[in-house]
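Sharing a structure, written as structure tokens. Questions coming.
As you look at this complex, bear in mind that one protein chain is not there, while each of the others sits in place.
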Amino acid sequence: MPDSIFTVSPAPHIKSGLSSRKIMYLVALSLLPAGIAGVYIFGLSSLKVIALSILACIASEAVFLKLRNKDPMVALDGSAILTGLLLAYNLPPEIPFWIPVIGGVVSIIIGKQIFGGLGHNIFNPALVGRVFLQISWPVYMTTWKNPRWAVDAVSTATPLAREGAASFSYMDLFLGNHGGCMGEVCILALLLGAAVLLFTKIISFHIPASFIGAVMLFGWIFGGEGFFKGDFIFHLLTGGLVLGAFFMATDYVTRPLTKKGKVIFGIGCGLLTILIRLRGGYPEGVSYAILFMNAVVPMIDRYTKTRKYGFVQG
Amino acid sequence: MNNVLKFTLVLFLVNLVAASILAGVYTVTRPRIEDQKRLLQEKALREVMPEDIGDRLELTEDGYWKVFRGSGYTPKGYVFIAKRYGYSSVIETMVGIKADGTITGVQVLSHNETPGLGAKIVEVVTDKTIVKALKNIFSKKKELEKKISPYFTEQFKGIDVRSLDMGSVDAITGATISSKAVVDSIREQGLEILNAR
Partner (left out) sequence: MKRLFHEFLKGLFHENPTFRLALGLCPTLAVSTSIVNGFGMGCAATFVLLGSNIIVSSIKNLIPGKIRIPCFIVIIATFVTIVELTMKAYFPELSKSLGIFVPLIVVNCVVLGRAEAFASKHGVARSIFDGLGMGAGFTLALVLISAIREGLGNGTLMGLVITKGFEPALLFILAPGALLVIGILIGIVNYLTSLSPKGRG
């Protein structure tokens, strides 16, 4: 199986129904550990959010395909499910039921179908939905719930919110023992899934490595009082960095084609993430950073075009 | 005919006509514009310092106002401007206090906080619905319009500025940092002025 996948993964412009479907389901599978961890940490309400989000995505995809006179069954090709899953992972675990529903509809219709459906979208659909929700209902989107075994289970600031920092140990952050979005808190589970994707060569290491590397580097340089004093491990373990770097920045449709381009893309994402985290009005910058870099992908591709035979190493 | 001369002449004439028209409009509107500006500042000051506490405001060298009543010499209260960095911007508020430290009013002058979160420090909630407005038009009994002011700063009224803290007001959900900046800056600035007198 790795062989058959290897032939499609570096060339996103080749669209073959079967392979992309297989890849979509594999990515969704690799996201399972993080989901299980989320449900375990925050309780069954997170499961409800995941289900609503996926259902909304599939339903709106099917309706829109029907409107465009296409086969509505294409909605089950796995991409809508993946979008719904990623969107749910980016939401706080306890949130009014209509928020994941609206998020799913916006993701699919504004993020994907308006551009022409799978393969034509400029931006990562799940992130479009998430950012729409984040800007529209910031109070709900930043009301975090503590893990269900915590004494004060109502709401807390995410570690990234400036005053909540420093009260968490690295181990708590790594295992997800703190408030946050349901799919991004447990770094361990995310890394498990990421390892599967890397091992099966569905994703290459270029984007995640340069993205995370850049966040740690710039976080170290600019994150503290004075230069080179930032807590870069904190920046690595909090927010949606790991989820974003491995599962969302690497989306086939919205990333650059060449290795060199991917590295530029990753570094750009990292720099913007740190910039927004440290200076922006919102606590988390990963989604905005990836969306912004999505927009410049055509330009990156243009300047990192490969020669006729094989790749030029970056 | 010399083209350059012609162009210059036409442009000159056009500008001359435009300038004279504008001069006319300016002369007519200037007194009104200045009135409006003065009214606006007065309104802001009045908003935080009711007339019955003091009607004469005197700007001190330290940048705050002493409030006197009638021809009295002892200040009945103070109006000052408090500043503090909130979540993503400097929040500037104008505050009125009585001589005993009781806050008479708070108004946010400027801020650039996150929309929907920190920006709620100036949010005004109105209960005027479309249905109510229509009813008001068609019924003879007019409902009295309630004066509405931002609910966050409204709760500061009547609190002693020296004991003002996060416990004495309800912070805005999801915007603890912005709320705290307003509260802390007002307390500190108020204490400074009360201690200095």
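By letter and in written order, the chains are A and B; residue numbering begins at 1 in each of them.
The rule is short, and it goes like this: a residue touches a chain if its C-beta (ideal position, glycine included) is under 8 Å from a C-beta of that chain, and two chains touch if they have at least 3 such contacts.
None of these values were measured; they are calculated from a predicted model.
Engineer: Write down which of A:Phe42, A:Phe64, A:Tyr89 or A:Trp137 is the residue touching the left-out chain.
Structural biologist: Of all options in A:Phe42, A:Phe64, A:Tyr89 or A:Trp137, contact with the hidden chain holds for A:Trp137.
Engineer: For the full complex, which residue in A:Leu47, A:Val63 or A:Ile110 touches the chain that was left out?
Structural biologist: For the chain that is not drawn, the touching residue is A:Ile110.
Engineer: Of B:Val10, B:Met166 or B:Ala196, which one is in contact with the hidden chain?
Structural biologist: B:Val10
Engineer: In the full complex, which residues of subunit B touch the absent chain?
Structural biologist: 3, 6-7, 10-11, 14-15, 18, 21-22, 25-26, 29, 32-33, 36, 40, 115-116, 126-130, 132-133
Engineer: Spell out the interface residues on subunit A facing the chain that's missing from view.
Structural biologist: Residue positions of subunit A that touch the missing chain: 102, 110, 114, 132, 135-138.
Following the convention adopted for this analysis, only the chains that are shown with their structure count from here on.
Engineer: Could you put a whole-Å number on the gap between the CA centroids of subunit A and subunit B?
Structural biologist: Between these chains, centre-to-centre, one finds 42 Å.
Engineer: Which residues, counting only subunit B, touch subunit A once they are in their complex?
Structural biologist: On the subunit B side, the touching residues are 87-88, 113-118, 173-174, 176-177.
Engineer: Applying the document's contact rule, which stretches of subunit A touch subunit B when the two form their complex?
Structural biologist: That would be residues 135-139, 142-143, 157, 161-163, 280-282 of subunit A.
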